[in-house]
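Yeah, one chain of the complex is gone here, protein chain that is, but the others are all in their spots.
Note that the chains are named A, B and C in the order they appear, and that numbering of residues resets to 1 at the start of each chain.
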Amino acid sequence: MTAPISEQLPADELREEGQRKMEWARQHMPILDSLREEFEENQPFAGERIGMAMHVEAKTAVLAETLAAGGAEVAITGCNPLSTHDDVSVALDAVDGVTSYAKRGVDDDEYYEAMEAVIDHEPTITVDDGGDLVFAIHEEYPELIDTILGGCEETTTGVHRLRAMDDDGALEYPMFAVNDTPMKRLFDNVHGTGESSLASIAMTTNLSWAGKDVVVAGFGYCGKGVARKAAGQNANVIVTEIDPRRALEAHMEGYDVMPMDEAAAEGDVFITTTGNRDIIVDEHFDAMDDGVVLANAGHFDVEIDLEALESKAVDSYEAREGMQAYEMADGRRLHVLAEGRLVNLATPVSLGHPVEVMDQSFGIQAVCVREIIENGDEYDAGVHEVPDALDREVAEIKLDAEGVGIDDLSDEQEEYMNSWQHGT
Amino acid sequence: MTAPISEQLPADELREEGQRKMEWARQHMPILDSLREEFEENQPFAGERIGMAMHVEAKTAVLAETLAAGGAEVAITGCNPLSTHDDVSVALDAVDGVTSYAKRGVDDDEYYEAMEAVIDHEPTITVDDGGDLVFAIHEEYPELIDTILGGCEETTTGVHRLRAMDDDGALEYPMFAVNDTPMKRLFDNVHGTGESSLASIAMTTNLSWAGKDVVVAGFGYCGKGVARKAAGQNANVIVTEIDPRRALEAHMEGYDVMPMDEAAAEGDVFITTTGNRDIIVDEHFDAMDDGVVLANAGHFDVEIDLEALESKAVDSYEAREGMQAYEMADGRRLHVLAEGRLVNLATPVSLGHPVEVMDQSFGIQAVCVREIIENGDEYDAGVHEVPDALDREVAEIKLDAEGVGIDDLSDEQEEYMNSWQHGT
Amino acid sequence: MTAPISEQLPADELREEGQRKMEWARQHMPILDSLREEFEENQPFAGERIGMAMHVEAKTAVLAETLAAGGAEVAITGCNPLSTHDDVSVALDAVDGVTSYAKRGVDDDEYYEAMEAVIDHEPTITVDDGGDLVFAIHEEYPELIDTILGGCEETTTGVHRLRAMDDDGALEYPMFAVNDTPMKRLFDNVHGTGESSLASIAMTTNLSWAGKDVVVAGFGYCGKGVARKAAGQNANVIVTEIDPRRALEAHMEGYDVMPMDEAAAEGDVFITTTGNRDIIVDEHFDAMDDGVVLANAGHFDVEIDLEALESKAVDSYEAREGMQAYEMADGRRLHVLAEGRLVNLATPVSLGHPVEVMDQSFGIQAVCVREIIENGDEYDAGVHEVPDALDREVAEIKLDAEGVGIDDLSDEQEEYMNSWQHGT
Partner (left out) sequence: MTAPISEQLPADELREEGQRKMEWARQHMPILDSLREEFEENQPFAGERIGMAMHVEAKTAVLAETLAAGGAEVAITGCNPLSTHDDVSVALDAVDGVTSYAKRGVDDDEYYEAMEAVIDHEPTITVDDGGDLVFAIHEEYPELIDTILGGCEETTTGVHRLRAMDDDGALEYPMFAVNDTPMKRLFDNVHGTGESSLASIAMTTNLSWAGKDVVVAGFGYCGKGVARKAAGQNANVIVTEIDPRRALEAHMEGYDVMPMDEAAAEGDVFITTTGNRDIIVDEHFDAMDDGVVLANAGHFDVEIDLEALESKAVDSYEAREGMQAYEMADGRRLHVLAEGRLVNLATPVSLGHPVEVMDQSFGIQAVCVREIIENGDEYDAGVHEVPDALDREVAEIKLDAEGVGIDDLSDEQEEYMNSWQHGT
């Protein structure tokens, strides 16, 4: 049985560094800061047990402590074997009301054991990043479902899995699709994934974006963010897509659009953002230039077919920390970052999403958890969109913190917008 | 009773110029070109009467002739008193199966008489831009509604009016909200409104965007387009909004966001894109600098309170063609383009949306008209979204015409996207 | 002998419109406004005769009246047969101290006769745009050179011609290379040529930039401006160059770079900015797609080989005002704007450079004219750079007018910048 992280690692050595990281994050998370004040006063989560499976680093830790501040008992583990910051996990484990089981570099068995440890707390609410926790409960611990009020899911991929479950009639409690809110998609996916993926790649490879041919697979919100930020660093962006509307959108923003079969021969850097599998596969490796860099910014490590790459490589070595070189029979070397896992989380220098971006996503998570408790009985089992008012509430808190003012709708304007008897 | 335009104007003098304009448009409208071939062969509209109220210039004319090529009897008039190109109207009137009543510079009475002339054809399908035709039929000719199969509406504002009608239970036949498709919103609103509004302003004022403070009111699709294109010309963009999410989005794209009360004192150029009334009003005029330029890129001329401006001006004169100067008591001069009407249509040099952009919007209109005839009985009275397959069809035609290739989803990928049992 | 324009055209009909255009320009030319005040008070040009050959439209007219306000007798003609605004020419002719001979649409003989009329005033100072006036004086009226104090030249091309003259020892009085100042190059070439060329093309063709392949020939200041502004409208920019450094610069900004032989087959729109001849020639026309648009943003109409195009065309007609279609034997149609002349000046809708941009260029012209009078004897015959202090003076006037503040160098900072004994 997995023990809390403080019992597994030298907690006294690690805790202060973790707390320092959390303090920095806290300074740049004004939304959670504002909600923490509210929660401390109202104790909306008193008596609840919240199970979390997330990338455990400073920002997530601030969410966990914010929920605990509202009276919840929080148990948390990682949602990716390489993304935990041990120091933060230890610091978080020391917070009143929080138990952390997250540890970096666990193997598959340890990963699921830690998840079981969280489930063992018999959560009444689940907060997920990728859907592993919801899925484990449904598969292995269906008996818990009765007492679960609901949950939230953070990622594109996780929501995708939940919708597939829901379509199969297999999702047995209400889940908020936090990923699908305008707030989340625009800020987390576009700005967060875009900026942090590029910075992780730059700081792992020491290469420049200027003049590079950067192939972005997928032109959803993540792909848009990666494309726009890469172009903003003077890269020449090439987009691959399967949807004709998105392909056309990319084309009309001025990007080159082509199938991966062609793009493979053009790119210097490849970044996958599709959420799907087998985006860069066998025949593409054959077409690539010597020296190319491959990175994945989608949730799972299935976008680049590493198995195929390994099987055709005659040699393989760590070219730089966080980047493996695969040497082909003809001497070409292809470089894969972070073993094809999320590049903005899983290289040695990666820090995950920027703090402020996560403040927005986590702010929505926090108000969704509050909504589950306050109005959970209004939601059937299944995937639910985040109520508009909650999304709006979080945006207002943020604008307020940034000192940004907006206009109000006058009565005449509201009347005008709701009427239809105006002519030319 | 309004006569066809060829009987009102010297048709022989105007026709050739109109045909030349239509020929140029036709060359850059590959989607309508492809659909016209299909329609000519299949005659899907044989026996139908299509009533249209649109900005009658070269591109709209190509849509009208495309519908006529499919066997329809088309009757068309303008949807704005200043946006008709008389030469095109005459040339269109000469097309087999088309009667045009549109004329530039009509007064209110003439405007509605021309609309009545169209209605007099007893249309079975209506194609609208702003909703005036639908509205006139519902208000004045309810007896026609029984034989109307359905219609399409092109604009944000028109869809807005239709939804309001629908909410009141007052919309009595099915209408496709062409404006709301991804294709329309992204291309027409973002690229079309953005580029053509800025070019119209530049070519009316002869001013530069570089270093200008440009206030964009509203950050919907039109506002985003105007903001992005203005920033792309090195303007410093200021955004005003009433929705906190959009305001935050603008803020995180790097724009300044503030209430109009503050922006009024900052801007050199003001562009309204809200679709609402009273965006720039009395107190704002007081705060503005000498020499500012005011333009509207929203559908109706209600966004800038011209009445208030006129009443406080001590003098007023045409500063340049298409731009009126209003002199304040303190000597400041504020300049309004195109009488506050749609700036990309209503100045002397304005050409409306770019040709290719309209090809996309009109391609959707054309397939929606086809859908009404083929499957109209599947749609209840009310506002309907454009079926995804139609939108997708148009995108595919366009990509094909541009020679842009995309990827296909493999069976394994499709299975993966529909499954939920994959873990980390 | 050419008469002043007011004697050639119906001056009373045209004057007011010209004055209205000048009034608008004056409002947006704060640098000339500030200098005019100074000149009116100090009368620095009293007794001097200034000969000018420039594009005569509102902005140039404000320069001419500013010089006249300083006491000069000004005689002006056009520097391009298609760029004169007759109404402005008439209005300018009515200004005290100014005689204008500029008329739109003159033939070659008339063009040079008008130039002779200016020369007939026996100018003591020449202000040129393209070098035709300086050249005519050196070739035809060398006897005048003795009394000429000096002159200014505005354009890249003109300065290029003057330097070639100077290298040949053929330039016999001092000329300021206004084109080469930072102020002129960055603002006039980058922002002015960039914005006005694109707006002229958009408003002549009614095409969109979004998703277009735009080939920019030359990556000097003008080419950079065109490329940047086109990319800012979501075009996909392709650059051709002869200089490897500029080519590399374009490549590292993220543009595609290739020889014109390849680019010819890729482009939708071609814009030449090189100042050189034969940029788009015979074999390129063969490679181009049906429907392409060709425009020139360099000074002379030698960049696109129109003769070759005409000789291979089977038909030719005006596709739109300001755009000629050339039909090839295989049915492809190539479209040339403004007969290959400066596209931002010579189409029917063109307005030349934006007002504020010209205010900066003309501000330098004005202080250079003042410098010639105050310190002309310090300059030998030949091309001279604009003294740094003059360029700086104009920048300061402009920042002041815009309300933009900057920092001052402290004594310690100045000492630091001039010392070399600081280490790590």
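In this section, a contact is a pair of C-beta atoms (placed from the backbone, for glycine too) under 8 Å apart; a residue touches a chain by one contact, two chains touch by 3 or more.
Because the structure is a prediction, the values reported are computed rather than measured.
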Touch assignment to the omitted chain, from C:Val118, C:Leu144 or C:Met165, lands on C:Met165
Across C:Ala94, C:Leu149, C:Leu248 or C:Ala287, the one contacting the chain not displayed is C:Leu248
Among the options A:Trp209, A:Tyr255, A:Phe285 or A:Tyr326, the absent chain makes contact with A:Trp209
Checked against the full complex, the residue among A:Lys224, A:Arg277 or A:Arg333 that touches the missing chain is A:Arg333
Contact residues on chain B toward the hidden chain run 210-211, 231, 234-237, 251-256
Touch rule applied to chain C and the missing chain gives residues 79-81, 111, 130-132, 135, 160-162, 164-165, 167-168, 170, 182-183, 186-187, 191, 240-245, 247-249, 251-252, 257-260, 262, 275-278, 300, 302, 391-392, 395-396, 398-399, 402, 404-410, 412-413, 416-424
Hidden partner sits against chain A at residues 20-21, 23-25, 27-28, 58-59, 187, 191-192, 195-196, 198-200, 202-203, 205-211, 229, 231-234, 290-291, 317-320, 333, 349, 351-352, 354-357, 402
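Operating definition for what follows: only the chains that are shown with their structure count from here on.
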Comparing which residue numbers chain B and chain C contribute to their contact, where sharing over half means same and under half means different, the two sides are same
Distance between the CA centroids of chain A and chain C (whole Å) is 52
The distance between the C-alpha centres of chain A and chain B, rounded to whole Å, is 38
Whole-Å distance, C-alpha centre of chain B to that of chain C, is 36
Going by residue number, chain C touches two or more other chains at 210-211, 231, 234
